[in-house]
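Here the complex is missing one protein chain, while the rest keep their positions.
This part shows chain A:
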Amino acid sequence: MSEDDIETVVREHCVRILKVDPCRATGDALLREDLEADSLDLAELHVALEDRWGPLPRETLADVRTVGDVIAKARLLLSGSV
């Protein structure tokens, strides 16, 4: 999967789970402060990413702050370097 595809998938999940307009899910959008994500949303996002890419470590999204952080994390995981 290309880096652009990964970004597309993550953004789509963020938009669907957080019920926000796609234009708000920019790379630097703060998940909690800007997009009103809470712990349940991040748990949903985690499951959605696992459904797509297989089991992920529990702490995968523990320290993400922005949509871009999630995209970077996904790229890192899929590159096999984590």
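The rule we apply is simple: a contact is a pair of C-beta atoms (placed from the backbone, for glycine too) under 8 Å apart; a residue touches a chain by one contact, two chains touch by 3 or more; residues count from 1.
Keep this in mind: contacts and distances are computed from a predicted model.
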Requested in this report: Name the absent chain as its UniProt record does, using one of the following: "ATP-binding cassette domain-containing protein", "ABC transporter permease", "Aspartate carbamoyltransferase" or "Beta-ketoacyl-[acyl-carrier-protein] synthase family protein".
Outcome: "Beta-ketoacyl-[acyl-carrier-protein] synthase family protein"
Query raised in the report: Touching the left-out chain: which of A:Leu18, A:Leu31, A:Leu49 or A:Ala74?
Result: A:Leu18
**Report entry** Absent-chain contact - pick from A:Met1, A:Val47, A:Ala62 or A:Leu76
**Finding:** A:Val47
Query - Interface with the undisplayed chain - residues on chain A - result: 18-19, 36, 40, 43-44, 46-47
